[in-house]
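Some chains have been omitted; the remaining ones sit where they do in the full complex.
Chain naming follows the written order as A and B, and within any one chain the residues start at number 1.
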Amino acid sequence: MITLASDFGSPYPAAMRGVVARESDARLVDVTHDLPRQDVRAAAFWLRFVLPEFPPAVHCAVVDPGVGTDRDALVVRAGDHLLVGPDNGSLLPPARALAGDAASPGNRDGDAAPEVFTWRVDDPASSTFHGRDVFAPAAAAVHDHVFADGGDLESLDRLAPADDHVDLTIPEASVGDGGADGEVLVVDDFGNAITNVPGDAVPGTPGRDAPDAVSVNGESVPLVRSFAAVAPGERLVAVGSHGYLECDVNRGRGDEAFGLGPGSSVSFRW
Amino acid sequence: MITLASDFGSPYPAAMRGVVARESDARLVDVTHDLPRQDVRAAAFWLRFVLPEFPPAVHCAVVDPGVGTDRDALVVRAGDHLLVGPDNGSLLPPARALAGDAASPGNRDGDAAPEVFTWRVDDPASSTFHGRDVFAPAAAAVHDHVFADGGDLESLDRLAPADDHVDLTIPEASVGDGGADGEVLVVDDFGNAITNVPGDAVPGTPGRDAPDAVSVNGESVPLVRSFAAVAPGERLVAVGSHGYLECDVNRGRGDEAFGLGPGSSVSFRW
């Protein structure tokens, strides 16, 4: 299986699908092509969220503001998964989740660290669309060599261990007994402002034995188990499906109601 | 085959795709993930429109404003199809169309009523993303048991006949000899305002022997066979591909030109 993820919208991903279908018989699954544009950290967050749900696969993930510069192309081995994409840090948080060495909601049992390789890029046909010209062919070649033919990743001619590479760590919140100080990592399509404060920082379980409300940047907001616990249009704090606290509105946009966007500071007190 | 439908936009559906691909070898086809947000009736309308085109499959359809409440998870048997989703009525209109007992544009020959079962949900990992944590695994399990292994649906451990369930009926228009009074069910991406007045309420066939114009809420509008029958920017009434009268503009938005939205009353006279 080869999965494709990007911030390319439409119709550019079709060219990547075509290349993969032409070069490989692998099953092809789109993750999404609507990742936040050129936002490497948001890409890392979302890929870390969704890729651990997949069976072992080659994940071709291209959010690449440095396309056309001399940044490297990477192949990362993470447990039974392989990731292919640009050397800008976006692959590392999902790779750590897949390899099982990070405190990730999508964690697996293993404890190996990801191994990072560079993929040699010959002068490409295009300097603006490496998704089509570099990463899709690399994903197809890596898939067929390792998954279809059972070869060693290391025996691929274009591959070499990476001397160094860009790393990226999703920032951690500061958690204490009475609260946590963090920031908004991403805002999703629904307008939910997802923070980096882990849900288990809150004492107890929302809707059961946790406090009924928390303070968000000084204002009291219901802490609930699900959106439907407050009336439509009302604000709420919940533990999202990624395991983090998020600032939401039932049937509305939390980012607007709370005045929060990616990078905004959020201080919770309970 | 497992189909996926939701109002999740992007990138959440990727997690559902991952779960299904991990749990089952079923062919996976996306229906859409852009159903109108948390609009159960619109979901029922669109699912009833598109699902009858598919071959027998497990259809996992999640528009779920009650996620995290104690609403049940359902499995509905409808002819050779199975539907999996929340107990909020959204599955019933498409199930009746698939089972063949409703006057549906996508009707089949059969005449069986849908059979409704509950799916036992263990305390889920998340109270906000049952698409990933409840319905996708249920769809995979149901598919593999029934479609892959040829087992009886009833022999699934988590399944029990539903004592009761939420039903939903798409409202019917009041049709007379000289006209019909109905409402707008949905507005599509093109801005077409789709009503619940069946096209065959109109005497004759538009563009052939039907009246050249109808009155829509008191104003005369051309009744045509296709958009191209009026000039760009002009209003028209046509029988849409779902079999209902719709209020449209050639290369424009009918909802704006007619001042109509979901739930608006529409009175046609001919």
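Methods note: contacts are C-beta pairs under 8 Å (C-beta built on N, C-alpha and C of every residue); 3 or more make two chains touch, one makes a residue touch a chain.
The shown structure was predicted, so the numbers you read here are calculated from the model rather than taken from an experiment.
Novice: Can you report how many copies the full complex contains, not just the 2 shown in place?
Specialist: 3
As a working rule, only the chains that are shown with their structure count from here on.
Novice: Across the complex, what residues on subunit A touch subunit B?
Specialist: Its residues touching subunit B are 1, 5, 27, 29-35, 46, 49-55, 188-190, 207, 225-229, 238-241, 251.
Novice: Give every residue of subunit B touching subunit A within the complex, in rising order.
Specialist: 8-15, 17-19, 21-22, 28, 37-38, 65-69, 126-129, 132-133
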